[in-house]
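Before any comments, here is the structure.
The complex is shown incomplete by one protein chain, all other protein chains being positioned as in the whole.
Naming follows writing order (A and B), and every chain is counted from residue 1.
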Amino acid sequence: MNAPFPPPPSQEGGDGGSQAMPAPYHDGLPSGRPSGKTMKERLVQLEVLRYNPDTDTEAHFQRYEVMCQEEWVVLDALNKVKESIDPTLNYRWSCHMAVCGSCGMMINGEPKLSCHSFLRDYEGVIRVEPLTHFPVERDLVTAPDDFMEKLKRVKPYVITKQKKPIEAGEYKQTPAQLMKFRQYSMCINCMLCYAACPEYGLTPHFVGPAALTLAHRYNLDSRDEGRRERMEVVATREGVWECTFVGACSEVCPAQVDPASALQQLKIVGSIDWIVEHLLPGGKP
Amino acid sequence: METVSTDVVIVGAGGAGLRAAIALAETAPKLRVALISKVYPMRSHTCAAEGGAAGVIKPDDSFDFHFHDTVGGGDWLSDQDCVEYFIHEAPRELLQLEHWGCPWNREADGSVAVRPFGGMKKQRTWFAADKSGFHILHTLFQTSLQFPSITRFDEYFGLDLLMHDGRCRGLTAMEMRSGELRQFHAKAVIIAGGGAGRMFPFSTNGAIKTGDGMAMAYRAGAPLKDMEFVQYHPTGLPNTGSLLTEACRGEGGILTNKHGRRYLQDYGMGPETPVGQPQLKTMELGPRDRLSQAYWHELQKGNTVSTPWGECVLLDMRHLGAKKIRERLPLVHELAESYLGVDIIKDPVPIRPVVHYMMGGISTNTAAATPLPGLFAAGECACVSLNGANRLGSNSLVELLVFGRRAALSAIEYIHDLSPTNTSPLEAAADATRQRVEALHRRDDGNESMSGLRREMMDTMEKNVGIYRTEAGLQEGVNKIHELRERYTRVKLTDKSRVFNTDLFQILELGSMLDCAEAVTVGALARRESRGAHQRLDYVERDDTNFLRHTMVYRQDAELPRVDYLDVVITRSPPGVRDYSGDKR
Partner (left out) sequence: MSRRPLIRELPPTRWFLRHPRYLRYMAREVTSLFVGAYCVLLVIAMQRLSAGPVAWQEFLVALRSPASLVFHLAAMAAAFYHAGTWFNATQKAMPLQIGEDFVPGAYISGAHYLVWAVLSLVVLFVAGVI
């Protein structure tokens, strides 16, 4: 006997068994459809910054009005605009659960993931712009090249003096040792912190919050021996010493990574290294 | 058209693609690797996997257990030589990831911790809270940054494989930010492009999961295998479809209907186990196909709970307590709270099954090689026949690693024996791609809207190719998808500009999904039996006489695809009864 299931009480003749599944509402939009009562709907006004390098010399705002369900997020509203009003509107998105980091935008002037910006939290016209401090390719699509380069520069990977063979099994790491760095490993690379950091906006050579935080994450990992290498990038004028602790990075971080804390800790580590190296006889950090 | 000459092209930079790239860089550092992806690697959908990755490591576990769990879980449609290879490689790969810095949860003594998972007889799922896929992806991506032989082409949209003399010699891709085409000339190509769950309207899959890699291979002549097996994850949020990981139940969460009854006991997964003491391989820790099917039966009986988001059952985790929920299921806690307004510490959360994973894909053998020489595939886009008719939770993250690496090793071996050829025929093939894209831009009489066709496709898949299927429904599905494919030739490109034209990308993605959808429907219609995730109301029994074999679907341009079959490899586990009835003592 393969099927453990009793035959269903009523067969939906010929129409495919799945028809009783709740019907979808819209592509790409939360598909819950009210059964019986209707979901609360609301006319949402969006003001979206548009820029097309083919035709525009400057960016301009465009107004859209769409009917949305009250529980939707700003990304759902954009998707509905793209599907039903304007296919030429461009933006990135994928996971719709605040983990892939694609859909960072300025929403009413605040760097946010649009998939985690709930319409219920906004009144009136919602103003949507591309992330600040990054060049705009088109509409809400920015160029993250600078961030990608900086990420690579801080060597965000385990560095060991000698490679441990797989046969030797795992590195022992206690829950306490894990907790020491875990928070800093939660960065989704959404770049909201770069859009919030005025330091990065004013002095673009600043390595910036997310990349420095990842350096700190590996520095704190009990398996890693690469701190000295990383500090050559981190404890520099382009690194943590460019940070003046505005703290905006931590305020906007959607993953509660708290980059500001990582950077302040790096400053202390960098200072101690400097003191050991320059002020103690024969000192090496 | 600019040409990039390289040794290996990898399409897709998620778990499998990155693992392949690193294996190439480590094993053959002189080979140039072009890693192309339509998104930045951190955006790949591997990041959304939550629960964990299975590998035998604890003393009470054994390779035998993992073997039998996987083969039985797959309803004997898995190739057993493949499963054998996989289970032995799995712990190695997970350890490798540990050495690269993956923040696995730990026991008090510092060793790696494991958690229970559906359909697994022993605890063997390595996990990093409920963000396991996220950590695996970022660990791989960050590790890959140290290898100079890997050149990334982020946000390049793969278009067509370049074939010559029956061999795969590269591909064409579009740089998304400029709209310019590039041809990549290579000795081997590895496709790691992910699944195609977005052909369904209600899915845990991200927007990027449109089967472009599958379709690319399919168009080039590679068969798609076992595409009719589409996994519904039993516990998705009813409005957004976001995944609530199987670990919810692994940690002790229970499923109840509107009467508060743990209804799984009524569907061969009982007897009821004590609340908060989950027992392996029974009740809430049964396999995903059975759990999703049980929902459907509850729905028919009127035992579901009506919510503003449709008919649901309840996932109750209150008894786990706030501390355990915050420590082990923080993402689930957050998702339910913010998207549905339910605090799982205080209330049961309504859930329903949601399309999650495709067992089928580009046909590969255990060496991750497709039937086309020079073309390899790994990950969800491939069907290496590990998962059979139903994948067990926490096998797929390991599959990315094991077969991502294997594809790389196979490619190295293949390149070693390859003689050089000239590239001029490739230019001609690349030009065909250019014309295809240009035609879209130039066409003014297009009268089919992309979003309209897409919605019809999704509605068709939802209606006719759901958890339970019938001959008539599937026939309707086949006809409809075929019609949509024909209408797709008249699809209208509204946005004619070149820079980051998502209107164009969505049209290309729709083409990929329609190809995949046709393979799913045709395969499902032909399989007149019920096995794993493929359940027919008109053929309710498994039929090992006629269907203990893989469906192989070959694309034919304007006609319906050709269906063929391939025998399942059985080594030491003859087809038997899938028993999830728990401890009978």
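Operating definition for what follows: a contact is a pair of C-beta atoms (placed from the backbone, for glycine too) under 8 Å apart; a residue touches a chain by one contact, two chains touch by 3 or more.
Since the model is a prediction, treat every value here as computed from it, not as a measurement.
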| item | value |
| --- | --- |
| Among the chains presented, those that the missing one touches | A, B |
| Absent-chain contact - pick from B:26, B:64, B:180 or B:483 | B:180 |
| Hidden-chain contact residue, picked from the options A:51, A:72 or A:91 | A:51 |
| Among A:109, A:124, A:165 or A:282, the residue in touch with the chain that has been omitted | A:109 |
| In subunit A, positions touching the absent partner | 51, 53-54, 58-59, 109-110, 132-133, 135-137, 143, 175-176, 179-180, 198, 201-202, 244-248, 250-251, 258, 260-261, 264-265, 267-268 |
| Absent chain, residues of subunit B that touch it | 177-180, 497-499 |
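Simple rule for what comes next: only the chains that are shown with their structure count from here on.
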| item | value |
| --- | --- |
| For subunit A paired with subunit B, centre-to-centre distance based on mean C-alpha positions, whole Å | 23 |
| Footprint of subunit B on subunit A - complex, ascending | 1-11, 14-24, 26-28, 30-37, 39, 52-55, 71, 82-84, 87-88, 90-97, 99-102, 116, 118, 137-139, 141, 143-144, 148, 151-152, 155-158, 164, 166, 169-175, 177-178, 181-182, 185-189, 214, 218, 221, 223-224 |
| Subunit A-facing residues of subunit B, complex | 39-40, 42-45, 47-48, 75, 92, 95-96, 98-101, 103-112, 131, 134-135, 138, 142-143, 145-146, 154, 177, 201-202, 206-208, 238-243, 267-269, 290, 293-294, 296-297, 299-301, 306-311, 331, 335, 338-339, 341, 352, 450-451, 454-455, 458-459, 462-470, 472-474, 476-477, 494-495, 497-503, 506, 530-531, 535, 537, 540-542, 577-578, 580 |
